[in-house]
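One protein chain omitted, others in place.
Coming up: chain A.
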Amino acid sequence: MTTVLGLVYLAAATCFVLGLHLMNRPPTARRGSLLSAYGMAAAVAATVVVLVREGTVTATGWTVLAAGTMVGTTAGWYMARTVAMTSVPQVVSLFNAAGGGAAMLVAVHEFMRHDSATGTALAVAVDVVIGAVTFSGSLIAAGKLQGVVASRPVVFPGARVLAVALAVVMAGAGGLLVAGRGGTAVLAVLAVAALAAGVAMVMPIGGADMPVVISLLNALTGTAVAMAGFVIGSTVLIIAGALVGASGGILTMLMAEAMNRSLVSIVVGGFGTGDGPAG
């Protein structure tokens, strides 16, 4: 059964790669998107089938799974279908925030279950930092495009000091976790600092640069998902996450180039991303 599941995951990963490749050219773009969707459907369906056959899932577990899927599917479908075409970028950004949040929670849950995961502590720390940054950053980016948050660059005195302080807090908390000394409280500090860093990263960037920033955050979410894959030992998460991380990074450069802007000037126009304890 595990072999079958592994093969389905491998097929899904193949669909993702080929799907992205087909999306490089307009005539094949729709086929590419469909292929990738089939891969995704197969991966999710196979996971559910295996969980059913294993029979170890509690009734509450199934309820949580079913209720969450239902709420998420309805919300996602409704938003994607009803939003005006002009508001598409902010909705993509919201979906990106959702992915980052989910990736972060996977690591938080694994950490709390073992109350310290020494072997994967580095992956937990990096996942929580990147996931939290993309979660709050994407929400701010969506807010700027929607006009809920001021779309002009918001810079205030002491922003750089705050950035450095957040980076120090994240490095300290991350270091404690990696050393196996930190408990849930340290993880909470890390998450809150990273959420603040996400806000602080996007606030100083102007609305016109948001598409590039959303693409950058999208690549970061991919990386967070790959880290979640390391945390729970799931190869398909590692493959798909790394794929999105790298291709999203390239796409971000292409977009910046098309707008005649350098990626560095967009991001550093605010300040360094403060990506914490990765080193």
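Methods note: a residue touches a chain if its C-beta (ideal position, glycine included) is under 8 Å from a C-beta of that chain, and two chains touch if they have at least 3 such contacts; residues count from 1.
As a working rule, contacts and distances are computed from a predicted model.
J.: Select, from "proton-translocating NAD(P)(+) transhydrogenase", "Phosphatase PAP2 family protein", "DNA polymerase III subunit epsilon" or "Carbohydrate ABC transporter membrane protein 1 (CUT1 family)", the UniProt-recorded name of the complex's unshown chain.
T.: Going by UniProt, the chain not displayed is called "proton-translocating NAD(P)(+) transhydrogenase".
J.: Which of A:132, A:214 or A:267 sits in contact with the chain that's absent?
T.: Selected residue, touching the omitted chain: A:214.
J.: Out of A:137, A:198 or A:229, which is the one that touches the chain we can't see?
T.: A:229
J.: Tell me, which residues in chain A touch the chain that this view leaves out?
T.: 12-13, 16-17, 19-21, 23-26, 29-30, 32-34, 36-37, 40, 43-44, 47-48, 51, 56-58, 60-61, 64-65, 67-69, 71-73, 75-77, 79-81, 83, 85, 88-89, 91-92, 94-96, 98-99, 101-103, 105-106, 108-110, 112-113, 211, 214-215, 218-219, 221-222, 225-226, 228-230, 232-251, 254-255, 258
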